[in-house]
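Quick notes on the structure that follows.
A single protein chain has been omitted from the complex, and every remaining protein chain is retained in its original position.
Lettered A, B and C in written order, each chain numbered from 1.
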């Protein structure tokens, strides 16, 4: 399995190098850069995704994603940058009830696993728990923007840049980044803080994102930006 | 005051008659009619709006709006029509915190009066309390559609018609109706079940709605529709 | 008719005074104020609305609204403030074709009168014609925000304040202001530059707007803001 994963990742890197030639030649893969007023958007770092035993459980949570997000949150709190904690749950998870608020999504993925009544499923992971005054956004779909008030909220606060972390690269993180760009925010994908649950998915989704929708940037560069942007704006 | 209100209402009726001539002559004030699959949308019939003592408290709640909505809900439950209970609240009501989820609205109206921590404020009025499986939608703005997943939810359930009740005619009811039309639903304003808190506001807002955005229909006609539509669809 | 209109307006002013007492006492009718980076949004100042002979023709266009908007545009162009020219038209105005892009709106108002093929109908009035580089936004519904890219466009340009002019107070202007607020912009209704086609409608809609959604401000104060904001930001 590890050998296969290595081979897959090698093959993908080769493909990305070829694609990069085409993209650069045509003017894709430009840098959007950081703006002047950031928000940190943590997507679905709630128990159903961060803890073992759920259909939504993801990889690399404990050793990589949570510690990275903790660092970013520390910077945000020190410098009073806005933090939004995003999670997903449903009031009516009866797949036979045509009035379920799962909409049509339960016809593709097991969203019935996150009932709103069981807070332990959709609560933000205690290791990166929201502080008083930080916003918890409950969504019903993949994107943290589509079908929510997030764009108006961020604009009201004067935000121009979103640093996005969380899971999954394939769905909620990618959709949040695509919509964030369309809503007029500079999306930054924090490379080490984005996960998924199948081999290769983080790689090809970050590649697509970086080519077309937002910059994929290292944790340390993101942290440095958060720590210095107020100073630079003075 | 009562005499003044009567005079105002008389003057408004005169104005509406004049306006109706202009509108009809030009092809406004058409009937959109009922469709085939309705949902009942109760807007902000939560304690802060239905009970005394809050800045948001409205008129005609106990004697008119709640009993009317109870009748509609009875029909919906008997015939398994979808019901959405809409309410409004905010996680951070500190007007000095630029990160408040009140956005910019607290710069116009006292939304700081509905903090999410105090459930008694934003809970749906117990007289029309949601049953298990009925959806409670929390919104941050006036419209039940804008910045929410309502359109996708209703479409997933095959809804084509929305019967709208609640408060206020000036803001949340009107916005919900305007957006409902734009999202492709037939909006029906249930005349006796819509309220406000200032004299005349229900009159001029229902007049505008009926001219351009949705039909204003009596409670009894709405109830009759809810009671017979399944039968008619057979 | 003039006497009747005077009486109506008098009665409305009385009602607004009463309502203002209630609103102020409860914390409504607050001032949202100007921000730091404005855009001018001219709503439906296209021929079908500004010229005689169309179902959509409005009042007070030649003598008041157009001259006012000309003044605002002069200031915007001098100081390089963003201008958006909004208009409305439809590709398929056959009311019997279920695939018409009029959606359901033709079941309320005569939108079949503005076919996209006849540019003369939906073109912006030549007296306030767009210059090269100024944006013309075609919409299908009442709001310039709902179902359009306007919010993302404005946010990309760093806009925080929208000065709204045009027609009608009842529909497209009001909806644009309500949605603008929800999307995180400070809405300013330019009092002299907003029109309608029925007696009283401008009065009661501006009253509602000012109470809850945006500030109603005089043309001269708006012009002064546009002329000095760059200077004040330095």
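In this text, a residue touches a chain if its C-beta (ideal position, glycine included) is under 8 Å from a C-beta of that chain, and two chains touch if they have at least 3 such contacts.
This one's a predicted model, so the numbers in the text were calculated from it and none came from an experiment.
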Touch criterion as defined above, residue of C:62, C:78 or C:97 at the omitted chain: C:97
Residue of B:8, B:128 or B:154 touching the missing chain in the full complex: B:154
Sites on chain B contacted by the missing partner chain, in the whole complex: 149, 151-158, 160, 182-185
Missing-chain contacts mapped onto chain A: 1, 4, 7-8, 11-12, 14-15, 18-19, 22-23, 26-33, 55-56, 103-110, 113, 140-143, 146-147, 170-171, 175, 178-179, 181-182, 184-186, 197-201, 204-205, 208, 211-214
Residue numbers in chain C that touch the chain omitted from display: 82, 91-92, 94, 97-99, 101, 103-104, 133-136, 139-141, 147-149, 151-153, 156-158
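Here is the rule we use: only the chains that are shown with their structure count from here on.
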Where chain C touches two or more other chains, by residue: 182, 184-185
